[in-house]
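With one protein chain withheld, the remaining protein chains of the complex are depicted in position.
Lettered A, B and C in written order, each chain numbered from 1.
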Amino acid sequence: MLRTEQFTINIGPQHPSTHGGLHVEAVMDGEFIVDAIVHLGYVHRSVEKIAESRTYPQYVPYTSRLDYLASHLPTLGYCQAVEKMLGVAVPERAEYIRIIMAEFSRIASHLLFIGSCAIDLGATTGLIYCLRDRERIMDMFEMTSGQRLIASYMRIGGVSEDLPDTFIPAARSFIADFPEMIAEYDGLIIGNEILQARLKGVGRLNADDAIAYGVSGPNLRACGIDYDIRKAEPYGIYDRFDFTVPLAENGDSWDRLLVRMEEMQQSIHIIEQALNQLPEGEVKAKVPRIIKPAEGIEVYHRIESSKGELGYYIVADGGEKPYRLHVRAPSFINLMVLPMISKGGKLQDIIANIATLDPVLGESDR
Amino acid sequence: MEHFFLNIAHSLIVWLMGLGLSSKGADLVLLIVQWICIVAIVTINVIVLIWLERKVAGFMQQRLGPNRLGPAGMFQTIADAIKLLTKEDIIPSAADRIIFRTAPIFFIIIAVMLYVVLPMGDGMQIVDLNVGVFYFISVASLSTICLLMAGWGSNNKWSLLGAMRSVAQMISYEIPLAFSLLGVIMIAGSLSLSDIVAAQNNIWFIILQPVAFITFFIAATAELNRGPFDMPEAEQELTAGAYTEYTGMRWALFFLAEYTNLVAVSALASTMFLGGWHGPWLPSWIWIIIKTYLVMLIFMWMKWTFPRIRMDHLMSFSWKVLIPVTLANILVTGAGIQFLAGMGW
Amino acid sequence: MKGQGLLKGLYITLKRAVGKDITIQYPEQMPYLQDRFRGCLHFDYTKCIVCGLCTKACPNNVLSYESRQVEGSKKKELVSYTIDLQYCLFCNLCVEACPTNTLYFTHDFELSRYQRDQIKIVYEIPKEEPSAVKVDLKGDAPEPDETKKEKQLAAMTAALQKNPQKTVRKMVENDEDAEILAGILLEDEQKLSRMAALMIADREKAKKVAVAFVNKEKKDRLKGGGAEDESK
């Protein structure tokens, strides 16, 4: 055999398909990847440190900026964590609104995932169709909160405002049109043989490794592990809804794509139930203007974000501001398996792997 | 209308000879005029094509595409060209300057050379080589070296990787490209493009050779580095592949050459399979334009629909699928010709 | 069969290509904005009760205000209110905190400015006549026509002559500098009129000129009294 020399290629931080400021240092042997070193921190905004200088309600807008692709989900997690500290009961209607918003966020995030997966593999048009449908969700967010992307709609003790009259018809029409959208993605993206060939068997993650690395969310379920915090440890009112947790077997990129496709349909199912059960009433609990949890209270609250287990660990010192706040960011932990699943693959596979792990750099760098 | 351009050429020769030039001298002048015409056609075509490509992409993505400058955004490309011309010309300090500079020039020269043998209408061919098809294939094969020069000269890993990939791809797809044309050549019994067009007077070769057309189309897409086979550029993986370090007009030359190649290959496809300039009612040169643009629209349609194929799949597709299929096609065609000849056709 | 998916994809893109477009032509055709859309933060000074809740609610210190005690009562009254939009998170917390709907979001989302300091919105409430509120939206002032310009110039010159120290106070850093500048301007008629014109036309330039004047004067003073005559 000929002796060959390895060389490194820097994918990012400025590269078309790194979803932000991700930097992967790929050690290559020809077209094969020997090692991939993930460098993070290009989007670091010290969000956790900022929390220590903001009061509890003031911190809400910052959480929206963690996972900006599904901005209601991190806000929901934070609000519920603080509510857990205070022991506040959220009004029924607010709980339902929260579920609707959270699930729409999940769909928005997954739609962008499918679109960006398509464009990372070279199919530009696929992204545009996904974005087109995502825009409708964004419009709904604009109706309720006034902002499209970084909504900061939820508040400690409920949501900031009640749903406007236009929201429910818009949501219902989105649900009605959803099967058509899915059919289009199936035809253009999922059903494409080139895309299937690019994804099947690529970046395989086995269940044991996934658990060992702490992978969560759709990436974990693609390995065949039935673990969804909405089922395992229902927060909010998730125990009232009937939905299944989609699973796959192989844990490769293709399965990660399929799991998310299925998950969107389950989310639609949940939203439908929530819209049907939506009660009337208040949307915000009575919460004191100045929130001062007692000293020594610490709380860890986790939710199933669109990327995986999103947890908030908050320690109070009796003041208006948290003593320490830590975010368990699913993107960060999921990204850590990238070197493992990329090894032995080709250069083009690493792009597919990054795309299907679906990291959002705002969250992983924080 | 039919002989519009021929008449122009004829009157030019008559006029030149009236000025006292020998017939050889007049031919030489005509040749130069023809070359200038080719360059003009290429440039205008590219301007139209880039606009068309963006429009097609826009329509498929439910957008309007460029629509600000001129009617339906027609002048957008011109504005872009001016922008590119005024851009700073950056040559990386570690680049091999001579190779870096010459690569785009050779690339465009080779692309323009392809037009010499293409029949653009009845009798409208600059040189009617008796080995026209072969000329096309062999000259087109030279462009691999230019990409290699670009990739090497840039002294950038992405560029080199892109160049290596595209060279590997182009060399492996040249074989099915040539093989798929062989079926047509066997039926026409000539390598000359004008003979091949003449042989399609009654029936287009796409009907006689459907498999050859499909394989030719796929191989041509790969040769053109387009659509699902755009390895040298491969934006999502290699940033811009072989062209990563190029800026301004040098980069634009690559772009120009790629579109020039696109027109040439589409014209070849319509000449070999779609009856060339044959067609009712309209003048022959309009027919070839229509057919060429139709083929190009299909290329664009494919590009904006499909994801990029993976490098190893690409290679194995060429060697394991396309080449056997084209070989079988040649075998079947040969047997068919013998059989029909035996039947007394 | 292999290739079916490819054909289906081609069919979908073709169908969409001949179908209707979904985009709008932005500057000509404005996007439909929902009622609650949060564009630009605005401030209605008439309703403000100077409670300070908005500044407490704001996570990023966007809002600030100057107030003073109303003579003979416990009430406070507003002098100026500043919204530094470049730090704004558009989170709606201040609007929710405000008890009198003083703060509100408009649908104006075109917030780009040429200069960084134009981002800041300052609302000034004059002391004497609170009815005629001067809203100084920097950079947004429309180009005044000739007569208006002349009027402004005359007013500014008059102001400079009458009460120079106060008029130029905003051009320089501290009161001392303002005094120096006022002195210079009063001494020299030409400088005064030039300053007045500059202050109307280009505040930035006026500031620079003012600082230059002051610095030169200071330097001269350091050198000694004799230099003063030469500088003229």
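Basically, a contact is a pair of C-beta atoms (placed from the backbone, for glycine too) under 8 Å apart; a residue touches a chain by one contact, two chains touch by 3 or more.
Assume contacts and distances are computed from a predicted model.
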Practice prompt. One chain of this complex is missing from the view, so tell me which of "Phosphoenolpyruvate-dihydroxyacetone phosphotransferase", "NADH-quinone oxidoreductase subunit J", "Na+/H+ antiporter subunit G" or "Molybdopterin synthase catalytic subunit" is its UniProt name.
Written response: "NADH-quinone oxidoreductase subunit J"
Response to the item:
Contacting the left-out chain: of B:Leu64, B:Ile78 or B:Leu191, that is B:Leu191
Discussion item. Can you tell me which of B:Val14, B:Leu31, B:Ile82 or B:Leu142 touches the chain that was removed from the display?
Written reply: B:Leu142
Worksheet item: Quick one: which of B:Met120, B:Ala150, B:Val167 or B:Val325 touches the chain that's been left out?
Response: B:Val167
Fill in: Interface with the unshown chain - residue positions in chain B
96, 98-99, 129-131, 134-135, 137-139, 141-142, 144-145, 148-149, 152, 160, 164, 167, 171, 174, 191
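Note that only the chains that are shown with their structure count from here on.
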Discussion item. Measuring centre to centre with CA averages, how many angstrom lie between chain B and chain C?
Written reply: 58
Item to complete: Give, as an integer number of Å, the spacing between the C-alpha centres of chain C and chain A.
Response: 39
Response to the item:
Chain-centre distance (mean CA atoms) for chain A and chain B, in whole Å, is 45
Worksheet item: Considering chain C alone, which of its residues make contact with at least two other chains?
Response: 6, 9, 12-13, 16, 22
Worksheet item: Out of chain B, which residues touch more than one other chain, so two or more?
Response: 60-63, 304-306
Practice prompt. Quick one: which bits of chain A touch chain B in the complex? Just the residue numbers, please.
Written response: 7, 9, 15-17, 31, 118-126, 128-129, 132, 188, 192, 194-195, 197-198, 346-349, 351
Discussion item. Under the stated contact criterion, what part of chain C meets chain A in this complex?
Written reply: 2-6, 8-9, 11-13, 16, 22, 33-38, 57-59, 89-93, 96, 105
Discussion item. Please output the residues of chain A touching chain C within their complex, sorted ascending.
Written reply: 54, 57-62, 64, 125, 129, 132, 139, 142-147, 150, 152, 155, 160-161, 164, 166, 184, 187-189, 191-194, 196
